[in-house]
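In this view, the complex is presented without one of its protein chains, the others remaining in place.
All chains are identified by letter, namely A and B, in their written order; residue positions are counted from 1 within each chain.
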Amino acid sequence: MTSRPRLATDVNVVNGLAAVALFVVMGYVFVTASLPAPSGFPDGSITASIGYAMFGLVDQAAIESEGFLVAFEIIDVLLVAALVGAVMLARREEDSGVVTALTDGGRRIRDRNDSADDDAETDGGEN
Amino acid sequence: MAIVTEYYLLLSAAVFCIGVYGILTRSNALIFLMSVELMLNAANINLVAFSFHHGNLTGQVFSLFTMAIAAAEVAVGIGIILVLYRNFQDVDVTKAATMRW
Partner (left out) sequence: MAGAFDFVPAIAALPLLAFVISLFFGQYMPKRGAEAGIIATAGSLLLSVWTALTVAGITGSATSYNENLYTWVVGQDAGAVTLHLGVLVDPLAALMLVIVSLIAFLVHVFSLGYMNDEGETGLPRYYAGLGLFTASMLGFVFSNNLLMAFMFFELVGLCSYLLIGFWFRDDGPPSAAKKAFLVTRFGDYFFLIGVVGVFATFGTGLFAPIEGEAMHSFPQLAEEALHGSAAEAGVDTFGYDAQTWFTILGLLVLGGVVGKSAQFPLHTWLPDAMEGPTPVSALIHAATMVAAGVYLVARMYGFYLLSPTALAAIALIGGFTALFAATMGVVKQELKQVLAYSTISQYGYMMLALGSGGYVAAVFHLTTHAVFKALLFLGAGSVIIAMHHNENMWDMGGLKDKMPVTYWTFLSGSLALAGIVPFAGFWSKDEVLFEALIHGFGTDGALGTVYLLAYAMGLLAVFFTGFYTFRMVYLTFHGNPRSETARDPEPVRWNVKAPLAVLGIGAATVGLINMKPVKELAGAEIDFLHKWLLGPEEGGWPELTSTGLHHYEELLHDFAHVSASYPIGDEQTTLLVSAALSLGLAVAGVLFARSLYNEPEPVEHTDRLGGAKTLLMHNYYQDEYQVWLAQGVTVPIARAADKFDQGVVDGIVNGVSSVSLFTGSRMRRIQSGVVSNYAALMTLSLVLLLLVFVVVGGGA
């Protein structure tokens, strides 16, 4: 943990070739594409315009944009959901161990129930 | 002199493919999540490049939303890695291979 980082060499390089192939193809497409010249931004504060666009006040923005008010609200809801989900996934149950996905065919539950008479309370996260 | 849009696209392709490389080759779940972040940011570069190309701010606002979603996704992803660790005692994605034929 206190050694310097080393290049990862114990990786599956063969799979990585697919990524290289993807880059080759995409690069070829982009380099041989002929796009017109970029039309840059007119004078005006980009950040302020982004702010106006975010709240749907498009006509007050210096640079043209679309209104994103509804998306803003939805993203807000999404962030709340993500927070709640993350906390729920991470928490431990008080009395019977952790909330886990069952991947052992219920053996842990069976053992827990068998040993419920012996132990008054069980420790969570038994390994 | 403005940089030609193709080079921005090339940059975003490179970053994206680095992210794909990371997903395909690394076995640590946290590195996996970092690669996913790389891919999302490559998409962001793409969006901003086209926003400059068209002179319309939609791309930049959209990339802000993308970043928010990426953050939410990482939060949930770390929660999942936590549960993965509890079940398999390791964050190696190649070890968690019970849902197979």
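Keep this in mind: a residue touches a chain if its C-beta (ideal position, glycine included) is under 8 Å from a C-beta of that chain, and two chains touch if they have at least 3 such contacts.
None of these values were measured; they are calculated from a predicted model.
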Sole residue of B:34, B:48 or B:93 that reaches the chain not shown, by the stated touch rule: B:93
Candidates A:33, A:48 or A:69 - the one touching the absent chain: A:33
Where the unshown chain meets chain B, residue by residue: 20, 23-27, 32, 93-94, 96-101
Touch residues of chain A, complete complex, unshown partner: 12, 15, 18-19, 21-22, 25-26, 28-29, 32-34
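The rule is simple: only the chains that are shown with their structure count from here on.
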Chain A-chain B separation of Cα centroids, rounded to whole Å: 8
Contact footprint of chain B on chain A as seen in their complex: 8, 11-13, 15-16, 18-20, 22-23, 26-27, 30-31, 33, 35, 37-42, 46, 49-50, 53-54, 61, 63-66, 68, 71-72, 75, 78-79, 81-83, 85-90, 98-101, 103, 125, 127
List of chain B residues in touch with chain A within their complex: 2, 4-6, 9-10, 13-14, 16-18, 20-21, 24-27, 52-58, 60-62, 64-65, 68-69, 71-73, 75-76, 78-80, 82-83, 86-89, 98
